[in-house]
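With one protein chain held back, the other chains of the complex are shown just where they sit.
In order of appearance the chains are A, B and C, and numbering begins at 1 in each one.
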Amino acid sequence: MKVGIVGASGYVGGELMRLLVRHPEIEITSVSSTRHSGEKVSRIHPDLYGLTDLKFEDITPLDMAGKVDLIFLALPHGTSIKYVPGLVETGVKIIDMSADFRLKNPELYKPWYGYEHGYPDLIKKFVYGMPELHREQIKNATYIATPGCIASSSIYSIAPFLSLELSSDIINVDAKVGSSGSGSGLDESKVFSERFDSIRAYKPVNHRHTPEIEQELEYASGKKVKIALSAHSVNMVRGILTTSSIYSEGDEITLWSLLRKFYGNEKFIRLIMDRKSNYKYPDPKTVIGSNFADIGFAIDKYVKRVVSFGAIDNLIKGAAGNAVQSMNIMNGFNEYEGLMMPSLFPV
Amino acid sequence: MKVGIVGASGYVGGELMRLLVRHPEIEITSVSSTRHSGEKVSRIHPDLYGLTDLKFEDITPLDMAGKVDLIFLALPHGTSIKYVPGLVETGVKIIDMSADFRLKNPELYKPWYGYEHGYPDLIKKFVYGMPELHREQIKNATYIATPGCIASSSIYSIAPFLSLELSSDIINVDAKVGSSGSGSGLDESKVFSERFDSIRAYKPVNHRHTPEIEQELEYASGKKVKIALSAHSVNMVRGILTTSSIYSEGDEITLWSLLRKFYGNEKFIRLIMDRKSNYKYPDPKTVIGSNFADIGFAIDKYVKRVVSFGAIDNLIKGAAGNAVQSMNIMNGFNEYEGLMMPSLFPV
Amino acid sequence: MKVGIVGASGYVGGELMRLLVRHPEIEITSVSSTRHSGEKVSRIHPDLYGLTDLKFEDITPLDMAGKVDLIFLALPHGTSIKYVPGLVETGVKIIDMSADFRLKNPELYKPWYGYEHGYPDLIKKFVYGMPELHREQIKNATYIATPGCIASSSIYSIAPFLSLELSSDIINVDAKVGSSGSGSGLDESKVFSERFDSIRAYKPVNHRHTPEIEQELEYASGKKVKIALSAHSVNMVRGILTTSSIYSEGDEITLWSLLRKFYGNEKFIRLIMDRKSNYKYPDPKTVIGSNFADIGFAIDKYVKRVVSFGAIDNLIKGAAGNAVQSMNIMNGFNEYEGLMMPSLFPV
Partner (left out) sequence: MKVGIVGASGYVGGELMRLLVRHPEIEITSVSSTRHSGEKVSRIHPDLYGLTDLKFEDITPLDMAGKVDLIFLALPHGTSIKYVPGLVETGVKIIDMSADFRLKNPELYKPWYGYEHGYPDLIKKFVYGMPELHREQIKNATYIATPGCIASSSIYSIAPFLSLELSSDIINVDAKVGSSGSGSGLDESKVFSERFDSIRAYKPVNHRHTPEIEQELEYASGKKVKIALSAHSVNMVRGILTTSSIYSEGDEITLWSLLRKFYGNEKFIRLIMDRKSNYKYPDPKTVIGSNFADIGFAIDKYVKRVVSFGAIDNLIKGAAGNAVQSMNIMNGFNEYEGLMMPSLFPV
């Protein structure tokens, strides 16, 4: 299958290529970047040197659609929406990595993203690309909206516990994110000397993944909860850890059972249970480079909460990995194709 | 004044020496370490090479007391208590860096520290060594119990806001701590290759600083709150950031006023208000190497909470710095002596 | 093909498993560790959780030989040699990751490794497992001695330039190595707080890879040179950069031609030539997680030297990757099988 990537010079675009150059069913035929047009992909993504001779093109999404079967949009929020209405006319399959089609309620775009979403009918055609929750819909989808990175870690680690009786409808989520979550753009605060050894509360309130998390948790559990999310950027490049406080009670056996029941044989969800390991709880260190989401918990009897953890590679299971997994499902490929690699450990 | 340090080979003991070798009122006359007895201090604490010729002695606290005016106990929890009853007989001044005399309610030692505290009368003689809350008591104290590192950051950043009306008595605290907070002891999980790029939830529930934080917040505000603390070790050596969710409402002006009113002219508390800086919120990067506690907040209107931040150097304002500040106060020295250094930035 | 790994709990053993669990021709049937006998492999190597259910066995190499077609020895120097004489009796294929059979001259073991090598005849049966130099011999080999990590980077980056006229027979090599090069063993100097932000000259003289580098450079060029190697451990986990000073003259075109001629179509050698990239010279950052060796140079007209660079992942192209590549060649598999993955970038 021929695929194209719009906005391929960013980290998400680069990660898509990292995964797809090895995918036996896929041929990447066009990758676009206005800024780096004409340059070799491997100049910007040096991991791909020796693996592809692709060059960035300055090509419109519409023109790209004429050359591919499926198009990935690795664009900022508010930009995908400019191209999608035209693209759907062409019949090309679309996997949008932005937030522009994640939220089912179009009214939420104004307060959370600052723009009026003028295409409520198009929203209905998009499936939220989280295979563990929406596999059947993805099978029949033509259009996918890939989940946000913090959203993924939060949803994976909270959803199974919502069948518990909650003493509060507010769930506190503290997210620690590597720098690649902030993109490859340039500003002074990102300079190495300013950023090394820093813990930066870059979005302590009003994080845009909030409504997306709430939407999917309601979908998964039938319960409306409110997410109190604070996001921090920490001293590393890849990886996310979310620590969530779910105010509820339950013993170890009950909680492990909930996790097992919720995830069954999901191959990319790992339950972190080994208390004799150096990694007793989910830790980005053990997932970076992989498509795994590691889930675990601790029980706080003192304040009667379950502290649940999710750890993912923000660029893989938090972005390009879920996109490829959805692509595999919607095209009838082996769901795990190109994704069943171990994390890079130690690194 | 002559001082001695028991347990001087650890990071807290080392930091005490870093501060005290420059202190014009102080002569360090004895430092003990069973393990490193006879070795030069600068072998273990290479920062002190060229600044002191001290050697570690294998000397009992009681024998040390005979040679000094004031003794610092840089010992693990449960060990200080073995020596304090004997030491108080000698008349030596004591600054205990462990938790053994921090909690006013002796009943709390069993559930939180695992031992019965047999000296309730001694507890009464100790002052909690946080100058901003207990300056007057410290002036007249002979015995000081220095606050814990996460406790310090939490108390500094939460206390001022407790005069707000709270919609929940539970305050969620997420702590991110450098590796030096876990001491210099040796175990496999601390090996660099295992620990680099890791975010380790080392104490996600039941952290021992919990009752200490609650005690002091009640002291400062008259309100009983419950602390839901989760502590993570992150990819750096020094520094703590605590992110706390206080469920309450208030506008920017009100909250800044609360901070200003609470801290007045406290020289070691800095309010982080500059939204045009690279460091909009408190960040360990801007305090390490200093005795400052940086405090700031963000307002979350969506879930009606104040997100407050505290950033300190865990070994200085979170341990040795507060100890020296208390020492200055209780001995009538200039309170800021030896402590008014800028952080090391950038590092 | 069935393979076993002796000493599988170390980082080299773990990396072998990372590569082999995905290898379509390979079944790992036995992995040994005295210390972790009975424990799941994924406790020690958390990257493998979900990818294998193997457990460490306490099994002798000889017993393992009865169960596999090929045995990897991931053992310390001086230990492999205890088992190899027995193993060769069994007919099992051997890939030894230690130095015990790398040096063709048995006399060199005493001065460089401290032991008399009692098996000069066995040495002759081993092929130095560097495919780019010894591919034909590897094809017919039964026994392989895998190159050392610093040796690999040095040989790859120096050998092509030795056809130049040298003004000195001494080549200065400065190596910067990630912490995983020092193994997973425990000692105080490895504790994170002691090792972070450090540059440690851990072997500034007398590095044991010296004779191995000299041997292979003579093999490749016919010239005897002396290597002045200084090895430093830097603030990262994976990766090696070697910077070598070859005292000779040559212009850019000549030097690029030498590299192209020497390496032809070698797929795992990449020439770093793009001066508009952020990575103008070889850099560990662009190879970690891959089997690539990145080679480049700069010309110093002032002192008339070529400064050549080699960058590899010490655990892959510097150890397990070359071992698997050799395994592929000697067994008639596709040489690139299981190895043609991009590096993990950015990380």
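Going forward, a residue touches a chain if its C-beta (ideal position, glycine included) is under 8 Å from a C-beta of that chain, and two chains touch if they have at least 3 such contacts.
All values derive from a computational prediction rather than experimental measurement.
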Left-out chain, listing which of the shown chains it touches: A, B, C
Among C:Asp100, C:Glu212, C:Asp283 or C:Glu335, the residue in touch with the chain that has been omitted: C:Asp283
Of B:Tyr279, B:Phe309 or B:Phe333, the residue in touch with the unshown chain: B:Tyr279
Absent-chain contact - pick from C:Asp197, C:Glu252 or C:Glu266: C:Asp197
Interface with the unshown chain - residue positions in subunit C: 168, 170, 172, 174, 176, 188-189, 193-194, 196-201, 204-206, 210, 226-228, 230, 232, 234-236, 239, 241, 243, 245, 247, 278-285, 288, 298-303, 305, 307, 309, 311, 346-347
Residue ranges of subunit B at the interface with the undisplayed chain: 11, 14, 18, 21-22, 39-40, 42-51, 180, 237-238, 267, 270, 274, 276-279, 285-286, 288-290, 292, 340-347
Residues in subunit A touching the chain absent from view: 11, 178-180, 182, 184, 186-188, 190-197, 236-237
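One rule holds in what follows: only the chains that are shown with their structure count from here on.
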Copies subunit A and subunit C - rotation angle from C-alpha fit, nearest 5 degrees: 180
Most centrally placed chain, judged by C-alpha centres: A
Interface residue overlap between copies subunit B and subunit C, same or different (over half shared): same
Rounded Å distance, subunit A centre to subunit B centre (Cα mean): 38
Where subunit A and subunit C are represented by their mean Cα positions, the distance between them in whole Å: 35
Whole-Å gap separating subunit B and subunit C, where each centre is the average of the chain's CA atoms: 46
Where subunit A touches two or more other chains at once, by residue number: 278-279, 285, 288, 346-347
